[in-house]
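A protein chain is absent from this complex, but the other protein chains hold their places.
Up next is chain A:
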Amino acid sequence: MRRAGFVLRRLASAVPVLLAVLTLSFVMMQLVPGDPVQTMLSGAGPTPTAEQEQALRAQLGLDRPLHEQYLGFLADAVRGDLGRSVQTGQPVVAAISAVAPASAELALFALVLSLVFGVGIAVLGRVATGPVRSLCHGVPVVFMSTPGYWVALLLIEVFSFRLPLFPATGDKGFAALVLPGITLALPAIGVIAQVLGTSLAAVDAEAFVVTARAKGAGRWRVLLRHALRNASIPTITLVGTTVGNLLAAAVIAETVFARPGLGRLTLQAITNHDIPVLQGVVALLGVLYVVVNLLVDLCYVLVDPRVTADRIRD
């Protein structure tokens, strides 16, 4: 029951955060340099007429006072109406939901890869000896510092063009997920492996580990039963932020691998000055942020029974 109450309270606290996110997205769009109407009409070459400009301004509600625009935007957003894309005329919600599954699929796959290999490398780095251990300590740094764009092109060159194992582009099936997934996961693997590795090293010296070992527990048993659980709190926090980073990094992966997704939608919206779409993406990211943080908090409780929901928030 305490957990249910905790979830409810956390959900309630998300409301002001969402409001702030929406407000911020509105303000941000006001601050973007350039006249959106001029930009939208610029494809016309030299001749958009004053009537065209006026019509578009009215259609976007840009001729109304700022506070009216803001309140209108909020009211619509609450009803789940984020307006229509200026470029395609498609409702923003539809534009986002058309590509969101592809993004979610990619992010989820990358997250699984990051966790499996990140935790794997950290654990191996504790139990292995000699060159394998050195490798496990060195690799995360390399992964973190390799530019995603370069990795993406390298993966395509090797695993799609030279060895035709995976398609270079598209989003058809699992095979098309592999290369962009690896591109996206590599830096996250690096970060998770390093943070968890450091935590594991710190936990190693703690009394309960020493005790467990003194009682005759084997290396693996100590690691898996005792150390890993205790060292995982900072990693969970990290996974939370990684989800956010995955979406940001997705712009590169989606562009290079020609996958549909939120990253490209955002990039396109920025280029086209498609304000309703941008606002929609920002709002969605706000919601995601709130949800992920909620999940992270819940994970704390699950992983470490000593940590109660109330204590986390203190």
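Please note the rule applied: a contact is a pair of C-beta atoms (placed from the backbone, for glycine too) under 8 Å apart; a residue touches a chain by one contact, two chains touch by 3 or more; residues count from 1.
What we mean here is this: contacts and distances are computed from a predicted model.
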Among "2-hydroxyglutaryl-CoA dehydratase D-component", "Beta-lactamase class A", "Acyl-CoA dehydrogenase-like protein" or "Peptide/nickel transport system substrate-binding protein", UniProt-listed name of the chain not shown: "Peptide/nickel transport system substrate-binding protein"
Which of A:V123, A:V256 or A:V290 contacts the chain that the document leaves out: A:V256
Residue among A:R84, A:R126 or A:H226 touching the omitted chain: A:R84
Candidate in contact with the missing chain, chosen from A:Q52, A:T146, A:N230 or A:N245: A:Q52
Residue numbers in chain A that touch the chain omitted from display: 33-48, 50-52, 55-56, 59, 84, 87-90, 95, 98-99, 153, 156-157, 160-161, 164, 167-171, 254-261, 264-265, 268, 271-273
